[in-house]
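Just passing along the structure, written as structure tokens.
For this depiction, one protein chain was excluded, whereas all remaining protein chains were kept in their positions.
Every chain is named by a letter (A and B) in the order it is written, and numbering of its residues begins at 1.
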Amino acid sequence: MTSLLIGAVLVFACLAVFLKDMLKAVLCLLISSIFLAIIFFRLNAPFAGVFEISVVAGLIMVLFIITISIVGPQDTVSEPTVPIAIFLVLFMIFSYLVNDGIVHLLTSEKFLANSKDYKRFGEALWLGRTFDIVGQISVIFAGVFVVLLVAGRRRNGK
Amino acid sequence: MVNNNLTDCWLLMHGAAALLFIGFYCIFARRNMIRLLIGLEIISKGICLLIICGSFPSGILVAQALVITIIVIEVCLMAVGLALVIKAYKQAGSIDIRKFANLKG
Partner (left out) sequence: MFLFIFIGMPLAIAGILPVISRISRKFLPDFLANLCFVILLAASISIYNLWPGAGRFSHNLGWFGTDLNISLVLDGFSLLMIFTVCIVSLAVGLFSIDYIERYGWRSAYYSILLVLVASINGIILTSDLFTMYVFIEAAGLVCYGLVAFGRTRFAIEGAIKYLIISAIASVFILLGIALIFVRTGSTDLRVIAAYPVAASKVNIILFLVGFGVKCALVPFHFWMPDAYTAAPAVLPAMSSGIFVKAAGVYALCRIFFNTYGVNQAVLSVMIYLGIVSILVGAFLALGQTRLRRMLAYSSISQMGYIVLGLGIGTPLGIIGALLHLFFHSAFKSLLFLNAGAVEYATGTDESKELGGLGGRMPFTSTTNIIGILSAAGVPPLNGFWSKLIIVIALWQAKMFLYAFIAIFASVLTLWYLLLIQRRIFFGKLNKLLAEVYEVPFWMNLSMVGLALVCVWTGVSFASFICTWLLPASGVLIDGVKGQLFIIGSQFL
């Protein structure tokens, strides 16, 4: 079951890279996000799964679709014509090289440096990573004001 | 995730590494600017999968907190990137990255 799910994520991600029509590529990325969220649910990470569906497969894809509808289907941008075989060959070489590292990661001793044992996710987020929340506020402010500045209409000046 | 814990984790880690490879290939081998942002998104997915399946089952709560923060950062980055792409399209008429490499490094 896991191999089917992760295979689906990878196949749709590859489709998102190689499809010429941007809208279909973004939809493949959306389906890939949904399969990834199912994997998160199976790994006992329901909050990450919910966020993945609602934010990545929801918000980010809506942003992409708005951009594509403004920009157009853009199939005139010529991509370099590298055959897919080269991609697959590089992929095999990469997987082989990375295999040692993954096996080492999985079989080495797992340290549990995080000695605090949180019972609920709310505690882990609000008590364990409180400073990250201040960071998130900065990121959101930065994003909002920058998008306003780049794309908004100026009231004075140029 | 009841049985075959190690095999499943091995598969998922390979999946995360594969997502990273696909994302980097997308960034370095594609010319459409929106596709560069799709590549960044795929890389982030790979890293999120790495964090969650690497800390299963013991540190899963803190891992979820990290993943949620990463997703929030990705949203803001995509918003800024797409706003710049729209502005670039309005000015240059194309979203080919080669047209925007005029400035010499």
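Convention: a contact is a pair of C-beta atoms (placed from the backbone, for glycine too) under 8 Å apart; a residue touches a chain by one contact, two chains touch by 3 or more.
Quick caveat: nothing in here was measured; it's all calculated off a predicted structure.
S.K.: Among the chains present, which touch the one that was left out?
M.R.: For the complete complex, the undisplayed chain touches A, B.
S.K.: Touching residues of chain B against the unshown chain: what are they?
M.R.: 20, 27, 33, 36, 40, 43-44, 47, 50-51, 54-55, 58-59, 62-63, 66, 69-70, 73, 76-77, 80-81, 84-85, 87-88, 91-92, 100-105
S.K.: Need a quick check: the contact residues on chain A for the chain that isn't drawn.
M.R.: 101, 105, 108, 110-114, 127-132, 134-139, 141-143, 145-150, 152, 154-158
To be clear about the criterion, only the chains that are shown with their structure count from here on.
S.K.: Please tell me the distance, in whole Å, between the geometric centres of chain A and chain B computed from their C-alpha atoms.
M.R.: 5
S.K.: Residue numbers of chain B touching chain A in their complex, please.
M.R.: Within the complex, chain B touches chain A at residues 1, 6, 8-15, 17-19, 21-23, 25-26, 29-32, 34-35, 37-39, 41-42, 45, 48-49, 52-54, 56-69, 71-80, 82-87, 89, 94-96.
S.K.: Under the stated contact criterion, what part of chain A meets chain B in this complex?
M.R.: For this pair, the touching residues of chain A are 2-3, 6, 9-10, 13-14, 16-17, 22, 25-26, 29, 32-33, 36, 39-40, 42-45, 47-48, 51-52, 55-56, 59-60, 63-64, 66-68, 70-71, 74, 76-80, 82, 87, 90-91, 94-95, 98-99, 102-103, 105-106, 110, 112, 114, 118, 120-121, 123-125, 128-129, 132, 135-136, 139-140, 142-143, 146-147, 150-151.
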